[in-house]
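Missing here: one protein chain of the complex. Every other protein chain is in place.
This part shows chain A:
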Amino acid sequence: MAGHRRSAQTQLMLRPPRNGVDPRARRWWTVQALLTVSGPLLLVAVALLVNSLLFFPGALPWLAPLLLVTCVLPAVAYVLAMPRLRCRIHAWEVGEAAVYAAGGWLLRKRRIAPLSRVQTVDTVRGPLQSRFGLATVTVTTASTAGDVRIAGVSDEDAEWLATRIADAARLVPADGDAA
């Protein structure tokens, strides 16, 4: 602990990025959760319950609690918690010299890449995202561990982000890695 005390006086912490996601992102993530995880889980539970009700009524006393614990509760918890946590954590910011993004829901990931190292800026709108007027902006660097992903921004923000980062990347002289 002694080693940490010295730095405690001048300790600097990473603050969260300034811009949050678009309010529509929460609905997008909810629909996504329903389509990919929660919906299928609930469907399986319902199908099994209906089947057992029709053909094996004797199995209900143990099947119902089992399904409740393994399918229904996780599905409901996921669809309620994931979008809420993502909205709280996801954020982005383009600074003078670097782009900064936070993401994740259970595992939180914050990534900072200098604009001078940016190689490409990709904007992706999935079928679901475009329905909500959202986009995902991915800023790539030369390293696979250095790609910054900003999910759930509005179309206008995505456009602004793409031009802003591309401009900045052009202005800031590329160092070292280009040649």
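One rule holds for everything that comes next: a contact is a pair of C-beta atoms (placed from the backbone, for glycine too) under 8 Å apart; a residue touches a chain by one contact, two chains touch by 3 or more; residues count from 1.
Here is the rule we go by: contacts and distances are computed from a predicted model.
Chemist: Quick one: the chain not pictured, UniProt calls it what, "Nitric oxide reductase subunit B", "YdbS-like PH domain-containing protein", "PepSY domain-containing protein" or "Amino acid ABC transporter substrate-binding protein"?
Modeler: So the chain that does not appear here would be "YdbS-like PH domain-containing protein", according to UniProt.
Chemist: If the hidden chain were put back, which of A:42, A:59 or A:112 would touch it?
Modeler: A:112
Chemist: Can you name the residues of chain A that touch the chain not displayed here?
Modeler: 1, 3-5, 7-15, 17, 93, 95-98, 100, 104, 106-114, 117, 141-146, 148, 175-177, 179
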